[in-house]
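A quick write-up on the structure given underneath.
Note that this is a trimmed complex: some chains were dropped, and none of the rest were shifted.
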Amino acid sequence: MAMKTREEYIDSLRKLNLTVYMFGERIENPVDHPIIIPSMNAVALTYELASHPDYENIMTVNSHLTGEKINLFNHIFQSTDNLVQKVKRQRMLGQKSACCFQRCVGQDALNAVYSTAYEVDQKYGTSYFENIKNYVLHVQKEDLVSDGAMTDPKGDRGLPPSKQADPDLYLRVVERREDGIVVNGCKAHQTGIVNSHEVLCMPTIAMKPEDKDYAISFAVPTDAPGVIIIMGRQSCDTRKLEGTEIDVGNSEYGGHEALIIFDHVFVPNDRIFLNGETEFAGMLVERFAGHHRPSYACKVGVGDVLIGASALAADYNGINKAAHIKDKLIEMTHLNETIYSSALACSYEGVATPSGAFLIDLMLANVCKQNVTKFPYEMGRHAQDIAGGIVVTQPSEKDFRNEEIGHYVEKYLKGVASVPTEHRMRIMRLIENMTLGSGAVGYLTESLHGAGSPQAQRIMIARLGNFEDKKEMAKHIAKIKS
Amino acid sequence: MAMKTREEYIDSLRKLNLTVYMFGERIENPVDHPIIIPSMNAVALTYELASHPDYENIMTVNSHLTGEKINLFNHIFQSTDNLVQKVKRQRMLGQKSACCFQRCVGQDALNAVYSTAYEVDQKYGTSYFENIKNYVLHVQKEDLVSDGAMTDPKGDRGLPPSKQADPDLYLRVVERREDGIVVNGCKAHQTGIVNSHEVLCMPTIAMKPEDKDYAISFAVPTDAPGVIIIMGRQSCDTRKLEGTEIDVGNSEYGGHEALIIFDHVFVPNDRIFLNGETEFAGMLVERFAGHHRPSYACKVGVGDVLIGASALAADYNGINKAAHIKDKLIEMTHLNETIYSSALACSYEGVATPSGAFLIDLMLANVCKQNVTKFPYEMGRHAQDIAGGIVVTQPSEKDFRNEEIGHYVEKYLKGVASVPTEHRMRIMRLIENMTLGSGAVGYLTESLHGAGSPQAQRIMIARLGNFEDKKEMAKHIAKIKS
């Protein structure tokens, strides 16, 4: 089947029978909800550009399973070239949307499950690899969005899954049937789940034998019975309901996160990819996180937009010749490209797993993400610095449009004479959106916690740091024999 | 007259006939508007605590003009003790409100105008000092909030006031009458203006002879004819309209900023404190900024709340024993106390001006503010790190209260078993408020730009750096004679 157009994608969402709640109410048609539309637009963009002549070479690839052209988002990486293509796609889409476009988590999940399932089968003679291969085929053929779901609510972080007061605080098998399993629990922070056809679940931490029921990976449609989605609030979310454009900052694109609850959901056998093989939970987590960390190359693209917005703010304010302003733009660029460097490097240094799927270099991927947890915050501060205080004190668009007082806003928010006040107001709101508003949720906090919080990377860096080898190097130089 | 109680203060506001716009509509009763109430509460707190036995010693002082007990906010500093008392008051009020309580700008303006007016009179034989003294007396006797207004819209920052395409982009005299002057223009980012009885205007930059009409300082009531206030939007402002408590984060207190427009406003002669003496504009700006920079000791108090919220988040998440979490709380504390250090130091090192009013040490005040432009951002990142991703993906209070799905939220947002889910939700929303929401406007962006953007402090540090003396020290050590 051919890849979906933007319209076909939106139609396909409309056909889903999702159970979605927001602000205490059931949302009947998420596709038409003003808070959800921008996030859907961002996903739709990944369909749209796949057939755009300027972008199809970066957006598509030939499937190793069918040989047919598919959206790169649904591909299992077969080479370092594929991995690098992904990084460049992430940056480009970040530039086009200035937000989280929600699909990389699905790709990273597909890849992690694919390569891990192969190794589980090698050890246990299970058929998970066949299952995931068929699932990948399905997703490719139907050109679906398959969300990846990892993060459990985790309750008391000091306790393992099986020791929680409430056993459901990690997603788990509550019934094992001949034809499949029944699962209970929840995944948190699900990016783009309402824009997805499928959800692919994975465990969230390495596990011990007693956590057997928690060591599961599977996929179900997002409208499977028992699946309930509760939307998370974002900063400034309800501005999207005001019917104005300027105040939203980024009126076209956005992201969303949600709780996805599995209330006794049935999973048929052929959709199970891990089921109790606890010692592989860690590998799956590590591979998913490994793939997902350089996915944050998207923030480099978002950063490009923020740099551009800051440079425009400098122009509009009449300060673009000031040395300190130039230097702040340089610093932002330097930080941004530092992130890009390690996203590229870990991809170029990727290696094949036994399944044939390629995995990035884990050390450099962790280094990449660790920088992502800091640099966007610094860049955000620089952007606000260049913009000026008006970024948080600008009157509303409705004041600007008001007959009685609009002329005051027009007059006094003017910057450089040649630039319309409205342009300056739009850029201020964009910077507000990206540093405090709904865009900041994706650009800042998601950069901090997505693909693992900062300490998760530090633990990996410690594990991969080869300190024993380095001690030997130092001993050699210091001529210490022992 | 006695100091006002909280209730008397609110009543006095109700009697003002302000012209206030928000979201394109005139607000008839600001005192009753849910978006304004929290900011009014913060100012009301400064009245309330002035008569609270635990706080009156830090909140009040004896007037040097009347000898009577007055609110310290309306005092002209007569000693370094007064300056230090102010710093400690700022921190305490920050701890109690977790927001901008809006009154220090007025105090700093009163002090800067007071000491400058004295020196203008010495040179020109004017009577500005008498005027400001009487104004201070009025403010003290009536126990008023006099807002300080400095920042002009500034249009093209590359041009001086008199060269702007629109001459009103800096506030100016448009008519000189026997009984006073008529002014036109606007002051931006006015903190707490709707909660103020009076506004005291000052020029925003050092000026040259050709900017004579712009070198003005005066005071008028906030409801003087021709004064129009347009409220600025804040991140998440409309959450205050939702009628819920948790989602607001800080439901009791807040701040606000606004444009205040002077559309041909008449100022009587006895309310004029500078009028064309351009060479004193720079002194006035420098002294106001000097006083105002350590006023950001309030952010140390707000920072205390953020540290407390982060520590609670760690408790509720079950991670309070983790070494990296402890270290982040230490780092936050270290940054916070570093700011406090220089606020204190510049106050203890204050000196008397010719008027007798005390001024802080300018170098250390600028050092203080420079750190304020960075550290709250770092602290905000640490707070989000400790809180976890839920800080931006938490469902709404309405979902939590919903009969059908509230139990899911209750179940899956639970952290440590002994802590009610609602407590954890409240802390997450408080951290959201302070790092992305309306609290972040005050805690982050205001810290960046209030009392001068970062580069303003760097220019002052360069000017006060005594590099020639330091070169001599180096020459002495290096035995360079010349």
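A few points about this structure:
Note that the chains are named A and B in the order they appear, and that numbering of residues resets to 1 at the start of each chain.
Here is the rule we use: a residue touches a chain if its C-beta (ideal position, glycine included) is under 8 Å from a C-beta of that chain, and two chains touch if they have at least 3 such contacts.
Just so you know, these numbers come straight off a predicted model, no measurement behind them.
Number of identical chains making up the complete complex in this structure, 2 of which are shown: 4.
Just so we're on the same page, only the chains that are shown with their structure count from here on.
A separation of 37 Å divides the Cα centre of chain A from that of chain B.
Chain A makes touch with chain B in their complex at residues 21-26, 151, 153, 155-159, 164-166, 168-169, 186, 188-189, 228, 230-236, 238-239, 242, 247, 257-259, 261, 263, 317-319, 321-322, 324, 373-374, 377-378, 380-381, 384-385, 388-396, 398-399, 401-402, 404-405, 408-409, 411-417, 432, 436-437, 440-441, 444-446, 448-450, 453-455, 458.
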